[in-house]
Structures are given as C-alpha cells and as structure tokens.
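Complex shown without one protein chain; remaining protein chains in place.
So that you can tell them apart, the chains are marked A and B in the order they are listed, and the count of residues begins at 1 in each.
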Amino acid sequence: MSMFKRTSMVHISRPTWFTYTALAIVMLASLFPFYWSFLIGSGDATTVRDPNMSWIPGGNFIENAMTVIQNPAVNFWKALWNSIIVSTTVSISTVVLSTLAGFAFAKLRFKGNRGLFVAVIATMAVPVQLGIVPLYILMAEFGWTGSLGAVILPALVTAFGVFWMTQYLQQSLPTELIEAARVDGCNMIRTFWHVGVPAARPAAAMLFLFTFVTAWNNFLWPLIVLDQSNPTLPVALSMLQANYFVDYSLVLAGVLLATVPLLILFIFTGRQLVAGIMAGAVKG
Amino acid sequence: MSFTRRKKMLAATAGAAVAALTLAACSSDGGDTDSTDEATGGTDTSAEEVSLTLATFNTPGFSNSENDAEYQYDLIEEYMELNPNVTITYDRKAESGDARENFFTKLGPGGLADVEMVEVDWMPEVMQYSDLLTDLSSDAVDGRWVDYVEAGATDADGRLIGYGTDTGPQGVCYRADLFEAAGLPSTPDEVATLLDGDWANFFAVGDDYVEGSGGSAFYDSASGVWQGMTNQLDQAYEDPDTGELIVLDNDAVKANYDQLMAASETQSSHFGQWSEDWFAGLSNGAYATMLCPPWMLGVIEGNATDTTDWNLANVYPNGGGNWGGSWLTVPASGSNIEAATALAEWLTAPEQQAKAFANAGTYPSQVAAYDDEAVSGAVNAFFNDAPIGEIFADRAQAVVPSPYKGEYYFQVNDAINNALTRVEDGTDDPEASWDKAVADIEGIG
Partner (left out) sequence: MASTDLDTSKAYSPWRQRMGMWDRKASPYLYIAPFFIVFAIFGLFPIIYTAVISLMDWDTIRNSGEYIGFANFDYVLNDRKFWVSLRNTFSIFLLSSIPQLIIATFIAAMLDHHLKARTFWRMGVLVPYVVMPVAVALIFSQLYADEYGLVNHWLGMVGIDPIAWHKEVIPSHVAIASMVNFRWIGYNALIMLAAMQAIPRELYEAAALDGASKARRFFSVTLPQIRPTFIFVIITSTIGGLQIFDEPRMFDTAGNGGADQQWLTITMYMYNTGWGELNFGRASAIAWLLFLIIIVFGLLNFWLTRRFVSSDQSGSK
C-alpha cells in the first residue's frame, strides 16, 4: 500500500469551485437557525412576534444572557457543571466501551458473535418513550433518584455506539493487521490498543461528539429524575418558559449560551476526524 | 503512556460519579445538620427539625427565585422565618404538562414532594387516586375558597385532597377599536351590557360584528368557546353517580356542538389555540374577542405588540365560567404529612395568596382575598386600566361548579375538540366530524 507517495492524494481530492459552492449553500442552511436564534436572542420580548422583524441583530444579547445567568430559578452555573460532568462521563464511557465491543464484534472470532450482534441492534428497535415509568421504578428501588448517577448510568454505553464502531472497524481495519500483531506476540488487549484503537480514532471522535451532544440536550428523563436544585442545562433552561407569556429573547439567549461549550468541543474534536490513520497503523 | 493518563482520567470521573451518588443519597433524608437550641428539648415536637419539599410548576408566585422579575414577597422565606425549624426545598417544573408527567410517574413508586401542586386540567385524573393523597379538610379552612374550587378537590367520599391556590374566572377580552369600527358599542360597560345574556345572545352579537366588520372573525377559536359552554352544563360527558359515559346520549352536548359549529363558520378565526397564527391574531386583529381568565391577560399583553386597544368587559355569556387554576396536595406517602399540610394551609391562606397575586398575577381562589386591597384594587394598564381586581371578583362569584369530570373526561374532551378543529380546518363538515368523534368515544374504555 505504502508504495504510493502521500502527495498523490492531494491531486485526487482537490476541491473545485463546485465543492465550495455546494458546501457554502449547505453551510448557509445549517447556520440559518443559529443566526435566527441570535436575532431573537439579541432582541427583546416582542421580537419573536414582530412581523417586521429585522434581519440585523439587536443589541441586547449580552443583557439577555446576563439575565439568564443571574436568574436564580435557572441555577445556571450548577446546571452547566452538571451537564459537563454528565456529558463527559457518558461520552468517554460510551466511546471506550463501544470501541471495545465493536473491535470484538468486527474482528474477533467467538461463538455467538453474529447472534449477539443482531441482539445489540434489536435493542435499538425498542421505543423509549414508555421506558420512563419502569426506569423510574428501578431508580426509586435503587435509591438513585435526584442524583446525576440516575442520568449517567443508563447511558454508559449504547447499542448505537457498539453498532457504529463495529461497522466502522469492519471496513477500516484490515484483518491481516490483527494477525500480524498476534504473530508479534501481542495479547488481545495489546492488539486492541496498538491496532484497533488507532484505526478507530476518527470514528471514536465522531461517536464522542454525537454522544456528548445527545447527552447535553437530553431533556425528558433528566426532567423526571432530577429536580431543580440539581439540574442539567436543558432542565434548568426550561424554567425560562415557566410563564404564561414566554419571553423568547431570553429563551434563545439561554439556548445560545448552552451551545457555546459544544462549539468549543467541536473545534477540538473536529481535528480528530482526519484521514491517513491507516498509514500510521501499517507502519506501527 | 497516553493510555495510563487516560486510565487515570477515567478512574477520576468514575470516582466523581460515585461521590455524587453518595452525597445525594445523604442529602435526601438529611435536613439541616446543625441542630438548633430549641431542638434539644425533645418533647416539643413542633420544634423538631423538618425539611419539606414543595413542587409546583409555572410561576405560582411563591418565591422570588421563580422569576427574574422582582417579586415583592418571598413567601417561602417568610414561612421559614416564622417556623425556624422548617427548611423548604422548592422544586419547580416549567409547564403543567411536565408536572403532570412527573406526578403520575412518581405517585405509584413514591418520590413525590411533600407538597405537590396539581392543575385543574389533570385534577380529574388525580381524583381517581384521591386515596393516595392526604385528606386535608379541617375547620380552619372551612369555607376558605369559592365553592367550585372546593368542589373540584373534594372526592366522592367527601375528602378534601387539595387546597386551592389560584383560579381562572373568565370575563370577555375584546378589541375596542375593532368593535367601534364594526359599529358596535365599545366601552367596557357597554360591551358588558351587550354581551349580558346566554350563548345565543353572544353569537347574535357575533353576527352583528361579522356583518359590521365586513367578514372579520368575532372570536379566536371554537375550542376556546367550547370549554366555556361545556363547563356550564350540569352533566356533560360522564354520569356523576356511576362514572359511565353518557356523552353520546346527552342532548345538551350535541346541542352545544351544533350551536357552536353553526356560529363558527363565520365567527371563528379558525386558528388553533396557541398556534403561531393565533398568536399573530392577537396583534393583527384577526379576531375581536376571547374568553378571558386572569392569566390570559399576560399572554395577550406579551404577544400583542403595537396594540393598545385590548380591553376587558365584566361579563360572561350565560353566567360564569372557570378556565385554569391549581391546588396544593399532600401525597400520603410523604414522611412529614403534618408539617406539609401546615405549609400548604399557610400558602393557600387569603393573605398569602393576595401576595402571590401581587407577585405573579395568579388570581386567588379564596373568598376573603377578594376584599384585600392588593387584589380588589388591582388595575391593568395594558387593558386600558381595566379594574381587573373588581371584575374577576365578580366573575369568580358567578362561576357555578363545573360538571362532573371523571376518568374519561380528557379522552372525550379531546375527541370533541378534534371534531371542532376538523370543522374549523375544513377537513370535515360538522356532521361527518361529529361521527368521527362518536367513533373515537365509542372506543374509549
């Protein structure tokens, strides 16, 4: 494989004006709601229902954001901290456990491999909306209601993650590499570490991102199992809608505030999604 | 080496999670750890340290931490000052729907707060489980509330399971400018006289308005009017004695439906309540009236940008009607029932509810509160200085207890509301739509 020079790939995948135009259109559509949220979030209570709403942002964003942060009912900093703990724990755990399981399902031979894998996928087909009742009964039994653990533990690893890592590793990790590692005397966990993990990195970064965002925005279950003294961000921010008249400039300022940590995360994780990992794995 | 670093990180986060678990477990049964001097006596139970949880939704006006707006009073702090041995943890959901889901998830397995607020919309369902809630009746609260509020929380065995907080007696909100343009009288007193009468009179005025305005809608939606009409029936959907469905044999219901559908063709804006178009209609004049409980004033004011002509008439078709309101209940599974009852009693006393009204505009359901200057003297600037304190006190006295609402109330009401909406949408004609509702209702049970 490595007989080709790396520079050749630049030639193959050089973007054209078409690429940039297409992406620019996609980007406009993607960023529109963000911009729109900012328009509302930087206006005042009447902006959202104003038929002549301006397409230029108002000047109240900082003020609105401060109102949200200082609102004692929102409990912003506590909620932010809780959300960081929950999302970080859940996504690290999901990535590690899914990669392990995905490695096993994709590349290791063991009895029941196929059957168990189908079982993993089948668990995704169970609709979750009814699960709140039995899950709460369970948590009440364990005495975990009100604590972050009740939100974290059920999400430690997901069928989605296992399925994703399996499919990705099946495609991107040549079986010969595993054989080679074995011949070198690596035991399983070392094989996993030296061969599986490097191959899995882009997919793991993506899984991390998705899991983090999902946990970050999760609302229904935290709303039931946590209370206002110990909330996550969406539960805390829902307080901004606790009125017969909802001031959407505050709601959207809150939404944007809650999104900032995710954008920071994007910048760091985005770099992990790079090509060329395989070349490294072959050499290593 | 990066492996060991990550392993450590994992261990650290796992440790943190476990720590969070144990800490929370400690605090749930805890209460304040530093004991006060009074508590040493031991025999005096009233001074024993008690920690209570109070759960509400929306903004009932109990505490200044409810809203970023400055409240005048903090009832929760006040209670804790009056009762130094009591610590209150206040939990709140944003919306009634969230609170309902929470309530019914936890009512069985346990985990509800010591005091739980219940809204009128799901009170009939809660009543099915009234035996799981504490009977709160006592001489101290006898006659505290307007009749229909007390009746709404009294179960078949005569147990009072909720203390009323706020309530929603309705007047009629209207656009003075639109009335005037349509050639109708437009001062609040004139409109009150004009609309004084039964529903037929209301719709007759509607016809005049439609004609005078050149085809504009008179009221906001058929659903809004429907709740007003149905809540005045003695019996609506279910037999109060047996709980059986009687709606399909109840001519009064069908008569209301026919009357409303006939009028709605020209008089309704055909917008769904709370839809984007309905909100827009508040300011663009798509309709001229709305049946109006106190809490609706805030909705109108907040959404009717650039409109100055909303007003409130001290009148309601065919008598009175209530829309909205809540109670405080004390789940029987709680560990501090006595203290919880005392808190609920205090919070729903007229003096406190008058303060809650000053805080959040939640209109009291306590008779004595209507004489409180803070309530009776209230005016609303946006509604052209309407004396809302006086008006709603009158409207509350006019409300008759609404019909029995049992186990199937919501499914039936939903089915009929869907029928109304189908006609409003133009999906079906009134008869075909009613037939669909009949099919839906027949499937209930």
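Criterion: a contact is a pair of C-beta atoms (placed from the backbone, for glycine too) under 8 Å apart; a residue touches a chain by one contact, two chains touch by 3 or more.
Computed from a predicted model, the values in this text were never measured in an experiment.
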Among the chains presented, those that the missing one touches: A, B
Residue of B:Asp277, B:Glu338, B:Asp371 or B:Asp429 touching the missing chain in the full complex: B:Asp277
Among B:Gly158, B:Gly214 or B:Gly426, the residue in touch with the chain that has been omitted: B:Gly426
Which residue of A:Phe61, A:Phe76, A:Phe163 or A:Tyr244 touches the chain not shown here: A:Phe163
Absent-chain interface as seen on subunit B, which is shown: 101, 104, 107-109, 125, 129, 132, 271-277, 280, 284, 286, 410-411, 414, 417-422, 425-428, 436, 439, 443
Touching residues on subunit A - with respect to the absent chain: 1, 4, 8-10, 12-15, 19-20, 22-23, 26-27, 29-31, 33-34, 36-37, 40, 48, 51, 97-98, 100-101, 103-105, 108-110, 113, 116, 120-131, 133-135, 137-138, 153-154, 156-157, 159-160, 162-164, 167-168, 170-172, 174-175, 187-189, 192, 199, 202-203, 206, 209-210, 213, 217, 219, 234, 237, 241, 248, 251-252, 255, 258-259, 262-263, 266-267, 270-271, 273-275, 277-278
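Methods note: only the chains that are shown with their structure count from here on.
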Subunit B - residues contacting subunit A, complex: 3, 9-10, 13-14, 16-18, 20-21, 23-25, 28, 53, 55, 57-59, 64-68, 89-95, 98, 101-102, 105-106, 108-111, 279-280, 283-284, 295-296, 298-299, 301-303, 305
Residue ranges of subunit A in contact with subunit B within the complex: 45-46, 49-51, 67, 70-73, 85, 88-89, 92-93, 96, 132-133, 136-137, 140-141, 143-149, 152, 193, 223-224, 227-230, 238-247, 250
